[in-house]
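Sharing a structure here in structure tokens format.
With one protein chain removed, the remaining protein chains of the complex are shown where they sit.
Presenting subunit A:
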Amino acid sequence: MEYLDSLTGFRLDGRRPNDMRQIRGEIGVVAKADGSALFEMGNTKVIAAVYGPREVQNKSQQINNQALVRCEYSMANFSTGDRARRPKGDRRSTEISLVIRQTMEACILTHLMPRSQIDIFVQVLQADGGTRSACINAATLALADAGVPMCDIVTSCSAGYLSSTPLLDLNYIEDSAGGPDVTVGILAKMDKVTLLQVSKLIFLNAKCCISLIL
């Protein structure tokens, strides 16, 4: 399948290789949450809610000198092309929950809130590739909306390599093409990388992808 039109250089959805999809963010969408945000990257829509800092619910997990950060990632049943019954604790969800938690934990100033708990819940409403990145971006906005002290804003994006060209911000069709893809999470002002996940490493190409994202 031709992911990049050889004549015009456009991708399947008419973007150029280093064009991102249209992004849109909105905070304060869930009134009951301490902080919440709705983030869209093209057709991928994600909603994040933050509850905290609040009292630790499971006292055995309480940490005495910093806050406990918990994260749960789930996808709505109608979010992808086929309606799939998603058991909550399936491997992919658990892995992504862990990734988001560790990414956000790196930038939250947890030592300022000992013996407390910060819950980040992320729900994917529509999935069209790049859900991991959209979730991190949404979680950052929600944490900011909740007033949780952070050292920097985390932004994230994904890229891949198809038809011998690095492509930025893959959608679902490009993502399932089977080429390598890389997701990067960066602390914006401090210019440091918190998250780097590469699948199918093909060394040179991964470097192009990463420099594309940065």
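Note that in this section a contact is a pair of C-beta atoms (placed from the backbone, for glycine too) under 8 Å apart; a residue touches a chain by one contact, two chains touch by 3 or more; residues count from 1.
In the analysis below, contacts and distances are computed from a predicted model.
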Choices "Centromere protein W", "lipoyl(octanoyl) transferase", "Ribonuclease P/MRP protein subunit POP5" or "Ribosomal RNA-processing protein 43" - which one is the UniProt name of the chain not shown: "Ribosomal RNA-processing protein 43"
Sole residue of A:Q22, A:N77, A:S176 or A:S199 that reaches the chain not shown, by the stated touch rule: A:N77
Contact residue for the chain not shown (choose from A:N43, A:Q62 or A:T165): A:N43
Where the unshown chain meets subunit A, residue by residue: 29-33, 36, 43, 45, 47-49, 51, 54, 57, 70, 72, 74, 76-83, 88, 119, 121, 123, 125-128
